[in-house]
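Just below is one structure, and these are the notes that go with it.
Apart from one protein chain that is not included, each protein chain of the complex appears where it belongs.
For chain A:
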Amino acid sequence: MAIEIKMPALSPTMEEGTLAKWLVKEGDSVKSGDIMAEIETDKATMEFEAVDEGTIGKIMVAEGTDNVKVGTVIATLLEEGESADSAPTEARAGEAANAAPKETPSDDKAPPVPEGASPAKAESGTQQLVASAEKFGKTDPAIPEGTEMVKTTVREALRDAMAEEMREDDRVFVMGEEVAQYQGAYKVTQGLLDEFGERRVIDTPITEYGFAGIGAGAAMGGLRPIVEFMTFNFALQAIDHIINSAAKTNYMSGGQMRCPIVFRGPNGAASRVGAQHSHNFAAWYASVPGLIVIAPYDAADAKGLLKAAIRTDDPVVFLENELMYGRSFDVPKLDDHVLPIGKARIVREGKDVTIVSYSIGVGISLEAAEKLAEEGIDAEVIDLRTLRPLDTDTVLKSLAKTNRMIIVEENWATCSIASEIVSVVMEHGFDDLDAPVLRVTNEDVPMPYAANLEKLMLVDVAKVVDAAKKVTYR
């Protein structure tokens, strides 16, 4: 029976890709380990290896085809004695994938099966986080009407922000693991080495503490470093320099010595990466005076705020989200799209309940708002965008209008940004409250690996809807 070769998932977040090139043709015999095709994901071009031995029967997806969904049958592989005419077998539920990408754990590549069957590819809980991401791209009211919009991924927006600032200011440079030759572990720095050269785009060894300190020292000396952490989980090794060196120096020196540096990288849960790679550090950094903490949601904010972060004289912790990198949003085509630090944005107006969130939580909040609208509850959604300094004015004004508030955060509840907002509301908005403020967050456990547990652990739309109903007494 012919074996189906299916479009593989080459990263935990990949849903589709481009079949860039076939390296085999019909009739070629292959054995396991042979490279059959090149597949482009949003991050990279990957080689696709054969797992089984046989002869290529029929190539079903031509090279150069874009948007090939993961799991699509792209070719058949004939075993000995078979002819190309034999009908491909129907996919069986739970069937092991028949081709493995390089360096991808085998259970990640199992393709989804036809509707009705139980899924072979375990669905990550993080899908619930990103499902709504692109559906709700609301334009910033601050952008002049009639401005041309360009669909841009968050990844590209971040890169464009760095490139634009590097063109303007020679003091700006990027350093971190795999930022140069590899083009970024998550491809955020793609193309920067080509444009700016190795003087300004610098690969470091895997030594977070050391290069965070070197970055901070270079900033003290007058440069404007962008230090990329492959993820903020690894920045724990460097947190001493972020806090003790970068955040405190201006104050300790009586304003004499500045540290204009940006520490950036993905923060929070990614997909199926387990406890040590799924931590949101927003509240940690936001608790430290002397730091600016930014956590954008969409591409336009990512670009406008990263440019502002690079320009400011203060040290900035810029928290991105891996799950959002590949998502596209409208970004205004402006020569210099810079946004103010410290300003929240009302991304959906409403009158019955205020939903406060930031980063990936904004998408969930917007989707929940749509669901609530179906039930006659008109929710207002605020994207905090900057976590320090916190735009409490926007939060309190909204509360004065709706008198009810929930905070949605992809984080633990204890000592979270949500907790901080609750305190602000208790201290300054108590009289406006018609119901207790609720926090809608992850469960209070380390991130589990198993897909079903991961799903349970993470915040989702249903939890937001429930909380909104509770505070509106519905």
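Please note the rule applied: a residue touches a chain if its C-beta (ideal position, glycine included) is under 8 Å from a C-beta of that chain, and two chains touch if they have at least 3 such contacts; residues count from 1.
Convention: contacts and distances are computed from a predicted model.
K.L.:
One chain of this complex is not shown here; going by its UniProt record, which of these names is it: "ABC transporter permease", "Peptide/nickel transport system ATP-binding protein", "Ion-translocating oxidoreductase complex subunit C" or "Pyruvate dehydrogenase E1 component subunit alpha"?
P.N.:
Going by its UniProt entry, the chain not pictured is "Pyruvate dehydrogenase E1 component subunit alpha".
K.L.:
Thinking of the whole complex, not just what is shown, which of A:Thr41, A:Asn233, A:Asn250 or A:Thr472 touches the missing chain?
P.N.:
A:Asn250
K.L.:
Among A:Glu82, A:Asp240 or A:Glu443, single out the residue that touches the unshown chain.
P.N.:
Only one listed residue reaches the unshown chain, and that is A:Asp240.
K.L.:
Just name the one of A:Leu223, A:Leu236 or A:Leu334 that touches the chain not displayed here.
P.N.:
Answer from the full complex: A:Leu223 touches the omitted chain.
K.L.:
So that we can see where the missing chain sits, which residues of chain A does it touch?
P.N.:
Counting over the whole complex, chain A touches the hidden chain at residues 173, 199, 204-205, 207, 209-223, 225, 240-241, 244-245, 249-258, 260, 289-290, 292, 312-314, 340-342, 386, 389.
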